[in-house]
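Missing here is one protein chain; the remaining ones are kept as they sit in the complex.
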Amino acid sequence: MNFQSVLDEIDREIRPLLGAEGAVACYIPGLARVPVAQFGIALHTREGVEACAGDAATPFSIQSVSKLFTLTLAMRYLGDALWERIGREPSGNPFNSLVQLEHEQGKPRNPFINAGAIAIADRLVSRGQGKADLLAFMSDLCGEAVRYDEEVAASEAATGFRNIALANFMKSFGKIDNAVGEVLALYFHQCAIHMSCRQLARAAAFLCRDGAHPFDGRPEITTERHTHRINALMLTCGTYDAAGDVAFSIGLPCKSGVGGGIVAVVPDQLTLCVWSPALDASGNSLLGLKALELFVAKTGLSIF
Amino acid sequence: MNFQSVLDEIDREIRPLLGAEGAVACYIPGLARVPVAQFGIALHTREGVEACAGDAATPFSIQSVSKLFTLTLAMRYLGDALWERIGREPSGNPFNSLVQLEHEQGKPRNPFINAGAIAIADRLVSRGQGKADLLAFMSDLCGEAVRYDEEVAASEAATGFRNIALANFMKSFGKIDNAVGEVLALYFHQCAIHMSCRQLARAAAFLCRDGAHPFDGRPEITTERHTHRINALMLTCGTYDAAGDVAFSIGLPCKSGVGGGIVAVVPDQLTLCVWSPALDASGNSLLGLKALELFVAKTGLSIF
Amino acid sequence: MNFQSVLDEIDREIRPLLGAEGAVACYIPGLARVPVAQFGIALHTREGVEACAGDAATPFSIQSVSKLFTLTLAMRYLGDALWERIGREPSGNPFNSLVQLEHEQGKPRNPFINAGAIAIADRLVSRGQGKADLLAFMSDLCGEAVRYDEEVAASEAATGFRNIALANFMKSFGKIDNAVGEVLALYFHQCAIHMSCRQLARAAAFLCRDGAHPFDGRPEITTERHTHRINALMLTCGTYDAAGDVAFSIGLPCKSGVGGGIVAVVPDQLTLCVWSPALDASGNSLLGLKALELFVAKTGLSIF
Partner (left out) sequence: MNFQSVLDEIDREIRPLLGAEGAVACYIPGLARVPVAQFGIALHTREGVEACAGDAATPFSIQSVSKLFTLTLAMRYLGDALWERIGREPSGNPFNSLVQLEHEQGKPRNPFINAGAIAIADRLVSRGQGKADLLAFMSDLCGEAVRYDEEVAASEAATGFRNIALANFMKSFGKIDNAVGEVLALYFHQCAIHMSCRQLARAAAFLCRDGAHPFDGRPEITTERHTHRINALMLTCGTYDAAGDVAFSIGLPCKSGVGGGIVAVVPDQLTLCVWSPALDASGNSLLGLKALELFVAKTGLSIF
């Protein structure tokens, strides 16, 4: 299939819609001032072919897309022991709700809600993994130096009262082992990773190649079994409270972030990254989802 | 692949485990007296090849597996209008919880929780579809006469206070159009459909062939688009409160019932039905799930 | 104290406000067509002195005020055994919520939410008490023949899906012993009792005289101990989700109904009944509450 022309076509169809609907996340200045009229799309196939269109080279704040990578690291370090502290069920509630967390005694429902990602950050801190290690991991995955947007990280920390509440709440149930401040320092930084569609499509490519590193010859990122499971979690829990709808209408494992990025996987074939900053009511990139729908319609690629 | 020998192997591995764990549903006599030490498995491929092992010819009460078929009928009759009354998100709560129903003003979260299936029965009643029509649909799908277990249907009606509550609750929000009694008569009967693994694998085969009827030459059951969407709903919502876990550990769209049956789909390849009456804590067949895990491990078939 | 002139004064102050705010309950025709611009107030002292003003002789649908009297009967028949099936805590949720009922396994939080009153009707039915007995009790209490508004009772039954849901839901937890239809027949009738302020003030007078019958010489209605407890329940649970606010701003035990009536008690001194059909957002009579505030301000009577 000529993926480059598919992406070009999607870019042409999406571009006229830019800025018409949705709103940029505005809880911190670093996100609020991102110009809304941007759209990028990039893919990386199992064989290493790359294609991209639009603003695919523009870096953005990957936000919750980072949860995909910290989960991968935590599964590598802890294996099945990870699931003693974190569930694998969709949340059925807005993404930062405390209700379910209380009901389940401080055990987050899945690794992709904020509480779950904070619990994973705690597990990584216990393994001696910090900000520098995460950056090295991301840089290795995409073959380019990746950086934190320190202004965004500082804003997240200065306004992240709800995440501070989540971390302390889990700590009150004995579900966070390290000092809350240290755990959140890693969490607020992971949200502030700055990458482009092209970089993210490549960095996530191990998910379409059974865990193998995007660059042949390097050690595998994770196992085939873990890869399947990460993809399953993306499908059932990866797009906030809209995971059921996204599975229904797009049918690919996805992980989104409030920076407007979405990583999607066609298992055994390719990884895709779309980005457009305006969000819909569920916190997912409005045109990002639209672009993924177009991609599925044009290529017929679907897991169902 | 030699599916017959795969199923035989699974049957050999499962049989020693029969009766060791789990418990038969016991809220009505018709289910409670089913001997626990039974296991059946059957498959039907896209090409029409069939294979089965164990108690694959023994009929059982399909219970919630029927929701798959009433959903298919309702999508055929109503198209996208169906989703005005029913959501598509995992429930994140035990399967007959009223909490979320209240929160969402009588709109069930998805078609596979009890409230959602009752809402679908209401839509079918509005289209003039009744017990006889549903039985004709099921019989046509599997090419054999299918019957209701009237004793089970009567027991469901006599003890189904929670379902009566759900129906009246939705009615109080104006989300049920017909008389509650008429809607529940259909619902209680659909739960009491009596079929074997072999029949169910065949009846659901349209899900692995883009909606085409299992017997070539007949009109298609549903469209390719609807088929993908039904499979997506099975994956995110098909196994009560364990959908996330089942996606994680098995990775196939499944719909289970408290009679111990589970239908699973490998899109574009085959449909599978397993049955064993003892249930785990989430209400899914304990050895049925185990058999599906074995099937995936042995065949490498997975959507992720 | 010259109570007659106090009531006259309150009537003069309230009358100009009639019809300005609030709305009549409109879920059934029998309530919806009640003219909004009506206000009545009546009291009955421990010594038997009566006073009234405004529309105190106009009968209205007492609705949830009836829960006060069925509770009294049930405490008489069952004593402390009543509390095995019903709690004594404020609900902290809108008056017909099912959430808490699910959380507490079908045991209603208190006798004044709908679920609690239905549970009490079930207890009375078990004791052989029916519609005729309740009417005889009410007539005896106020010394005049009291009747049901059968049109209202029929409307309640025809539209009471939420109450049917509540009853079936409790039945599903084994907390209703009798047939749901029989229990609800009593419940829907008790809501349709037709009485005036004057009659209700007199009927509730046993609450200000330690349980003694309003007409000396007859056997006592309930014990001193039960009287204190009924007053306590009125204070903590008697005015739907506004009980805390009413205790805060009025400071008297009250029981309200969506017909616009409110019975209030000054223990050891007098019973008061106010009525005005327009309700506030919490379902309590807007000017009824205002009149009670005025009464407390003018008389200095308060339990705090």
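We just call them A, B and C in the order they show up, numbering each chain from 1.
FYI, a contact is a pair of C-beta atoms (placed from the backbone, for glycine too) under 8 Å apart; a residue touches a chain by one contact, two chains touch by 3 or more.
Everything quoted here is computed from the prediction, not taken from an experiment.
One chain is not depicted; across the entire complex it touches A, C.
Touching the chain that is not shown, out of C:Pro59, C:Gly160 or C:Gly251: C:Gly251 (per the contact rule at the top). Touching the missing chain, out of C:Thr45, C:Thr72 or C:Asn110, is residue C:Asn110. Per the touch definition above, the residue from A:Lys171, A:Arg202, A:His226 or A:Lys255 contacting the chain not shown is A:Lys171. The chain not shown here is touched by just one of C:Ser5, C:Gln105 or C:Ser302, and that residue is C:Ser302. Where chain C meets the omitted chain, the residues involved are 87-93, 100, 109-110, 227-229, 231-233, 235-237, 241-245, 247-249, 251, 253, 267, 302-304. Considering the complete assembly, chain A touches the hidden chain via residues 97-99, 102, 161-162, 164-169, 171-172, 180.
Just so it is clear, only the chains that are shown with their structure count from here on.
Path length between chain A and chain C in the chain contact graph, taken as the least number of steps between touching chains: 2. Chain A and chain C, compared by their mean Cα positions, are separated by 55 Å. Inter-chain centre distance (chain B to chain C, centres taken as mean C-alpha positions): 47 Å. If you average the Cα atoms of chain A and of chain B, the two centres end up 32 Å apart.
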